[in-house]
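Missing here is one protein chain; the remaining ones are kept as they sit in the complex.
Let's turn to chain A:
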Amino acid sequence: MSQKPVLHAQGLTKVIGNKKLVNNIDLTIYPGEIFGFLGPNGAGKTTTIRMLVGLADMTAGKVTIAGYDLEKHFEKAISHVGGIVENPEMYKFLTGYQNLIHYWRMCKGVPKSRIDEVVNQVGLEKRIHDKVKTYSLGMRQRLGIAQALLHSPSLLILDEPTNGLDPKGVKEMREHLLQLAREENMAVLVSSHQLAEMELMCDRIGIIQNGSLIGVKEMREFRDEPTRKIRIIADPIQKAHQLLQQFLNTPVEQQDHALIMEVEHEKIPDINHFLVNENIKIYAIMHINQTLEDRFLEMTGGNSIA
């Protein structure tokens, strides 16, 4: 990309005691893109995000946000960031609106009318004057996003924003983030341990495991994947196996009454046609759903996992 990055982190490392929680992570995020920070629980996502927003000191490394060094010019750098770290915790004894006033007072040069704008944007108009203790998790998540958007940040950082949301809530969240990235050119960093969700909204994802970033990939590379694994259930299976082995030049594996192979998408009808012509009975041809992680690991070499 030719644009200037909004976030640039270099050699980000966090050591507590003798444990390396985050190990030498480099991250660059550009305006208008949604970057997925993917990794199992305990991988170090939250710890990394805490350092990116100045909640935790970095043991080593350097973070630049919108051109400002986070450590040297904290107030300037952080004024470009909006975020939620872990759960969207708000003052429960205040109303949603009072919570927003609270954070609005901490923003420089933002007109008060902006509060109503973000309330509309996250669709909380009806309940905004109720106390937060009466809110559902989804509503608190939306209020959290509203406070993060108050000062129109160039970088939005959300730590596991879909945690605990129902499928409808996840879908709304996804559409909202996509709109922020596409229409307002915001850079969005979302972390998650759920692969399927990331797949639907991210432009790029980075996988973190045991504190190390093991690779960053464009999602397009996943979507336009040339080959996929399929499973064919056929009879007689032995004959089908021999025939296919000759017909394809890739290895075919037999598991009980099924054959497993990796083929190009366009080739699937040909295989079907070929087997039918050879008088093989076909009961099923299906994709094997590999997890995003499996596919990701295949693409990144897969051997860097500890």
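Methods note: a residue touches a chain if its C-beta (ideal position, glycine included) is under 8 Å from a C-beta of that chain, and two chains touch if they have at least 3 such contacts; residues count from 1.
We adopt the following convention: contacts and distances are computed from a predicted model.
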Requested in this report: For the chain that's not shown, choose its UniProt protein name out of "Zn-ribbon domain-containing OB-fold protein", "Acetolactate synthase small subunit", "ABC-2 type transport system permease protein" or "NADH-quinone oxidoreductase subunit F".
Outcome: "ABC-2 type transport system permease protein"
Query raised in the report: Quick one: which of A:F37, A:Y103 or A:Y135 touches the chain that's been left out?
Result: A:Y103
Requested in this report: Tell me which residue among A:L12, A:I29, A:V85 or A:I115 touches the hidden chain in the full complex.
Outcome: A:V85
Query - Sole residue of A:V6, A:V22 or A:A56 that reaches the chain not shown, by the stated touch rule - result: A:A56
Requested in this report: Decide which residue listed in A:K76, A:K229 or A:K267 touches the omitted chain of the complex.
Outcome: A:K76
Query raised in the report: On chain A, what residues meet the omitted chain?
Result: 50, 53-57, 74-76, 78-79, 81, 83-87, 89-94, 98, 101-103, 105-108, 144, 147
